[in-house]
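Of the protein chains in this complex, all but one are displayed in their positions.
The block that comes next holds subunit A.
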Amino acid sequence: MKLDLKKKKLREINNTLQNLDNKKNDRDFVIINPEGSHALCAGLNQEMKVLIKGHVGYYCAGMNQKAHVTIDGNVGTGVAENMMSGTVHVKGNASQSAGATAHGGLLVIDGDASSRCGISMKGIDIVVKGSVGHMSAFMAQSGTMLVCGDAGEALGDSLYETDIFVKGSVKSLGADCIEKKMEKKHLNKILALLKKSEIKNIKPDSFKRYGSARKLYNFNIDNVSSY
């Protein structure tokens, strides 16, 4: 079904997608003329496919559950923020805080993601084919971040337990984030993510693994300057 944001209001379109009839089989939607609208496809909670043709604004596909949303364009701040499950695929670039606080699902960004990508992520898998900006995976708690390009300053600052894999250069690591040894199970994890996000020609062992040094878990007076 085609949904045109020039003909229908944003709330109407979100309402339609959020309240699909369980018995309906038409679960394939195309949204045209998004023109940078905010909160498009936020709060979807059923199996469906949505293709958005054009650039969208903030919080696109936020809180997503089960739905598969593809954006054929760029996204603004907070794409897939607080996603629980499902997939969000951005074909262009993403602005800051992509996948923020998300608990599950897969976010794939074909272009670059800017600052604070995966801030406070809690279980989501984020794959960025380009590079990520500064303070990415800030206070990340769980899940995996795979970056095929470079990472900006303070990667993984105040990190808890997220695995970060970066193929390119890392400008600097944040407090308590260190490079860690790559083991077989990590290579398998990378391989699975590359496959899921349809990336070919990149070898799992070309990535480096970063994680938490676990020194900031408990208060220690020696680390006071890092808190």
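In this section, a residue touches a chain if its C-beta (ideal position, glycine included) is under 8 Å from a C-beta of that chain, and two chains touch if they have at least 3 such contacts; residues count from 1.
By definition in this document, contacts and distances are computed from a predicted model.
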{"item": "UniProt protein name of the chain not shown, from \"glutamine--fructose-6-phosphate transaminase (isomerizing)\", \"Ubiquinone biosynthesis protein UbiU\", \"Carbohydrate ABC transporter permease\" or \"5-oxoprolinase subunit PxpB\"", "value": "\"glutamine--fructose-6-phosphate transaminase (isomerizing)\""}
{"item": "Which of A:134, A:167, A:189 or A:209 contacts the chain that the document leaves out", "value": "A:134"}
{"item": "Of A:64, A:82, A:101 or A:115, the residue in touch with the unshown chain", "value": "A:115"}
{"item": "Full-complex contact with the absent chain, from A:55, A:89, A:186 or A:209", "value": "A:55"}
{"item": "Candidate in contact with the missing chain, chosen from A:14, A:37 or A:158", "value": "A:37"}
{"item": "Where the missing chain touches subunit A, by residue", "value": "35-38, 54-58, 73-74, 76-77, 92-93, 95-96, 114-115, 133-134"}
